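Below: the structure, in structure tokens.
Removed: one protein chain of the complex. Kept in place: all other protein chains.
Naming follows writing order (A, B, C and D), and every chain is counted from residue 1.
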């Protein structure tokens, strides 16, 4: 699973770089949702590709921000046409279509191109759902490309509709920030879900209920590694945003980018922490298993050892020698029991004293 | 526990950045304590929010330093009003209310905003008590925001009241330094408590008293990781203070910041050292457990092995063959005992020579 | 195997640096394939060494790119003559012939000299096939030196023949990029093959089928280490290309180099990930083996322990004392069975309750 | 022990920074030894505090170097007075008195303040003796503060007395260098003592004499960690001396500082090496213990297993069935011995072939 998320680039081997061929994408035909807003009004709806291309050809409207949200990447020609309309470099268009990219930010002349990974918990059982979101920020226009329906941007849309917060009063750069921020903020929920699973697992191990934690540890570790693998380049991506900012991002947006970087740092730290935690949990688990095994072996061995000398004594008096005086004694049998009791008692005392029992 | 200290940011997912909504805070209504001092006098007392806002609106008094200590974050409106009165950026106000921040220092125009973590041992049993303290340094004013009553600033208050040391002769920047220094100095006590627990644990393991150290190791490691997780960004925060200093901190304050950075370095080193120490203790513990187990198994196996050949001999003479010459011998029975004694003695010698017993 | 790929430099110890003596190369006599193209036409074919040297002496043709592909390094004089014809430094010629170089890029006056490692899966069983490819980029000419027939450049040749993509419209620098890109892209296929083997191995371990995974883990780890050992200096090599670019690479080629660097980063990350994964798999494997062993030991020990007290009882009534009242009882024998059943049942209950059985 | 060396800073929590209160120091009242020399003569002796302060008030004599060696820190007022006399910053005076500092070098206006750790082997048994030495280098004056009598400076004193080497021909900066060099050089002896202990331990482990190396490993590791903890900041301290040099250290002293830095590097490398060595020794020790245990278990189990089938056979012929033909045979008993010999011999052959015995 993991490899299919971040690699699988070999399928396009042999094609010239910049070839607009989808790699690893799901067969979802693009649907285009356009949101347009200025300080006074906002407008939202699905539009056809041709209409969009015409509008983009007219150039940006003053004081208006347009967000074009393309969902589904299965139609390479459409994606390429949109890319061309906003002067996106062919290599960036290729990256949109090959969904195995690392999170990154690249500047192609007037367009800032950002790749992020949208991560959510799929369900209670808790598989991770990873989806590539590519974002292009041009003059007055933000274009996002998603692999399939369902995203973490609903809150941003609501803020546009309801004019909550400062979003509508700011430019396209702030919208781009808000969208990346939404993706990064969603990582916190994933981290928390992982932490909760880890805590439940820790309790289960501590209770020593014989429950085998190996598989759960394995799953959790896969999630933590996936998250870390996404978080580290995301942090670098945000850091590079802080550096290119003076041209692309308005000065008033800068504190927000700094805040975003702070969040990315926290994600990376939390992922590191979770990984260390899992290592420790694994060791705790191994120690518990080994402890239980030791307990079993010890008790069983003690019992076995206790009876071995006794069985020897019964063996002695089971011998058939003609001349065995003890066998003739009146109280030989009770005496044998007495000897055996003394031996057994002595061994129990010895074991107890050494804390073996 | 750990995750609730530094994360839990997902609760605000969907809100615009800068939203003044408390996240993770305890339901403690803010109380405002104001301390005002110059070189000649100091004044200390609790004041109402409205009074405070009026005073702040008047602007700073010359040569007077005002420390506003806000305890309790459950009233977002009050916090926001205070923030607005000292021109604190909305993102900083948000950070005050979301107590899962990393230690950091940020410059917003004329205000320096610092987040630190106040760490204390809760009690003898020794859980860590972590509380976020946010500090804003504006012109002549220092505002601190704490989550709840109880802090490590009492010594600073006493120095203000008694005019001990240079504090009253210096500006608000020195007060800010003194408060951060108080927080960082408190880490030393935590480190020492952890070291003492580790030493007691080491003694317990060395005594090999059968005491199970796994849980104690687990607890200690949680504390060390928490401390390290706080100490590393704190060190970075102090380093960044050293860099922004020429505008905010007076030159005479610089050696103190350098000293503070030195303390932060020592905390980080101590935490690293404690972590390595715990790793070693864990290995020592495992080796001890495994040694004890080996001892048990060895002694028990030796006993069992000793009796097995003897039992075989008794079995031989317990057979019911009609023609077994030994059984008819006059001294067959004592001879059997003799053979068994020789076998047993030989094995004991063999075991002893090999150091197995 | 590994050492022969990247080392074996001691064979030339004692020779002056820059000596054109093949080290570690296979006995393949050089064959020279020349591809010449401009925007309108392309020409491809094998030529003799003498012809090539004459052509190179004439200097580069305007607007024409010449790719000279030398396959086989066993004729040092031929290699040296070609090197001299394009003004390649003797040290670079030496590196061409000593195939144990690290991936690297070096600038010798007007010639850019690049060493890369071509890696492919040899077959289904999956040994890695590593071959050194040296590339010299001079004015209008790219010379590649390969150890033997078979490479990953077929797609580039097809793009030249069919005029697919931008390749024919660009200069020799872009051809050099395209060739290095082909080598790096081939790593993805190797990573995927390794990941698939690792996944199959993980399944086999999880199934716990008694299959011994040690050898497979050992092989996989050898491949991952080899790949990482190649990937890390390759990344550094591409990074150094990004720095020397302004003189050698046209500005329009720059985004492509950036893209190449991005790929190299992903390769390194994937190799790191694969290594961590193998470490975890090894631990999973050890845990599984140890678990199975524990299960065996536990069940067997339980059985043994169960019968030991019973055997003791039979021993007691096998004793030959003259006066043993039980032996005379009418129902002594069934009573013995009863006692034994009760003891056995009690132990089973005890084991079950403790979850040992 | 460790924590008391480098921490214990919490005792002064609550005091203003720069407070001259001794923390962690031994109750040794200061004694002041003054050495004065120029190229022609040297003068050495103990002087009273008042005399010293008067002299210092007069200012430095031309061409004369004065070394004031203060031993014992229990009198804070005296220390503070000396500090004030050479214009040492209060924070530095505080560091002199709080002996838990990290090695460091700080520049306070005209005074260079250096903290180093003097480390010696206490005795043959080999505990480390760590003592803080603070050094202040002002114009023509070097002041050293030691915790107690006994140091590594005797050779420096002898060089001053006997005019051996260049020491008397150079300034106070060279004296400061010579003193720090003496401290650092003493680390080599500690490293060698540790290495020798490690070698003896390695021999003991290899001899497999049943000697329990756990405690020795634990002690050695404590020493190595302590040394590393001191060596790493010492290296940084010397590096910082190399950077501030142009103002404080004469150009002719620079190669000596470089040499000192080289020594510090070697100390750190040696400490790292010793740590890796100990890790390996620990693993060797564990492998040896586990090997011995395995040997024991194997031999014992083989013996036990050998007799179990034999005992079964004796059990068969110990049964009391009325009709057991073998029991009536003339040579039944010798036949039983024959069968048992064959079974035992077969098992021995089987064990031997599998290399189990």
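Definition applied: contacts are C-beta pairs under 8 Å (C-beta built on N, C-alpha and C of every residue); 3 or more make two chains touch, one makes a residue touch a chain.
Remember, it's a predicted structure, so these values are computed and weren't measured experimentally.
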Next on the checklist: Based on the whole assembly, the unshown chain contacts which displayed chains?
Outcome noted: C, D
Checklist entry - Of A:16, A:30, A:140 or A:318, which sits in contact with the chain we cannot see? => result A:318
Checklist entry - Out of C:33, C:84, C:104 or C:197, which touches the unshown chain? => result C:104
Checklist outcome for this item: The one of D:21, D:166 or D:242 in touch with the missing chain is D:166
Next on the checklist: I need the residue numbers on chain C that touch the omitted chain, in ascending order.
Outcome noted: 2-3, 6-10, 13-19, 89, 91, 100-102, 104, 106, 108, 210, 214-215, 218, 221, 225, 229, 233, 282, 286, 289, 293, 296-297, 300-301, 303-304, 307-308, 310-311, 314-315, 317-320, 324, 326-333, 336
Checklist entry - Hey, which chain D residues sit against the chain that's not shown? => result 152, 154-155, 158-159, 164-167, 178, 181-182, 185-186, 188-189, 191-192, 195-196, 199, 206, 255-256, 258-259, 262-263, 265-266, 269-270, 273, 276-277, 280, 283-284, 287-288, 291, 294, 297-298, 301-302, 304-305, 308-309, 311-312, 315-316, 318-325, 354-356
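Everything that follows uses one rule, which is that only the chains that are shown with their structure count from here on.
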Checklist entry - Common contacts of chain A and chain C? => result none
Checklist entry - Any idea what the CA-fit rotation angle from chain B to chain D is, to the nearest 5 degrees? => result 70
Checklist outcome for this item: Expressed in whole Å, how far the mean CA point of chain C lies from that of chain D is 42
Item to check | Of all residues in chain C, the ones touching two or more other chains | outcome: 318
Checklist entry - What pairs of chains are touching here? => result A-B, A-C, B-D
